[in-house]
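This is the structure I want to talk about, given as structure tokens.
All protein chains of the complex are present and in place, except for one that has been dropped.
Here is subunit A:
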Amino acid sequence: MAEGGPKPSSSVKLVLLGEAAVGKSSLVLRFVNDDFQENREPTIGAAFLTQKCNLPSRTIKFEIWDTAGQERFASLAPMYYRNAQSALVVYDLTKASSLAKAKHWVAELQRQASPGIVIALVGNKLDLTNQSTGLESSMGGLSLSAAASDGDEEEEEEGDARQITTAEAKSYADEEGLLFFETSAKTGHNVQEVFTAIANAIPESTLKTRGGPGSGRTGGGAAGDTFGGSGGVNLSAVGETNKDGCAC
């Protein structure tokens, strides 16, 4: 890859939030293992995985917390988004209620998580819409498929199960300053892109502060942590400021 020695590498904590069964675990599985499973067990509490993301200038090692989506698990979430530098808030394109839930999560994160957290809004299950090729250009012609309420069942059919238009979600994301993607964990469409975009959006300064508690870390990660070519700017422990969000 990059010539002239190893690229700087740093760890980034990422948390996935969103309603149950929108495909959070599936997105992670696609990103980490490039795999998809039809029947995934619901996540209990949270799952933890890691995956590297290579940027031209550096390597980001994602420490991914994949949380449980059911409403009542919400009070556990602070435990997982604590110190997170980035978040993937996922909704299901074919389920109107899931965007509302996603908005709740965004609000929660904006108020309770680390300041400066990078949030990406992700509409998953794009393959269930007739736009599964991912042609963003057709956006304008989208029908407001309010009638497609039971879309889940007819996923193989040509009928468009989409319940949330790209425009609607996009405008919300713009308002709140979120990254925005429509993905399919099943086909893999746009999945890598989401993570790459997040990696790119993480400010360098945050990268170094992540090490606060982990600065004593052994092994290769430590080198990346201390690299900080950009000079000793702003070491303020961003992640440390918001402990009260923790439910435990």
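In this section, a residue touches a chain if its C-beta (ideal position, glycine included) is under 8 Å from a C-beta of that chain, and two chains touch if they have at least 3 such contacts; residues count from 1.
Just so we're on the same page, contacts and distances are computed from a predicted model.
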Absent chain [UniProt protein name; select from "Bardet-Biedl syndrome 1 protein homolog", "RBR-type E3 ubiquitin transferase", "Cytochrome c1, heme protein, mitochondrial" or "Rab-GAP TBC domain-containing protein"]: "Rab-GAP TBC domain-containing protein"
Selected from A:N54, A:Q112, A:T187 or A:S205 as touching the chain missing from the view: A:Q112
Hidden-chain contact residue, picked from the options A:V32, A:L55, A:M79 or A:A96: A:M79
Absent-chain interface as seen on subunit A, which is shown: 11, 20-21, 38-46, 48, 50, 63, 65, 68, 70, 72-76, 78-80, 82-83, 104, 107-108, 111-112, 212-214, 216-218, 246-248
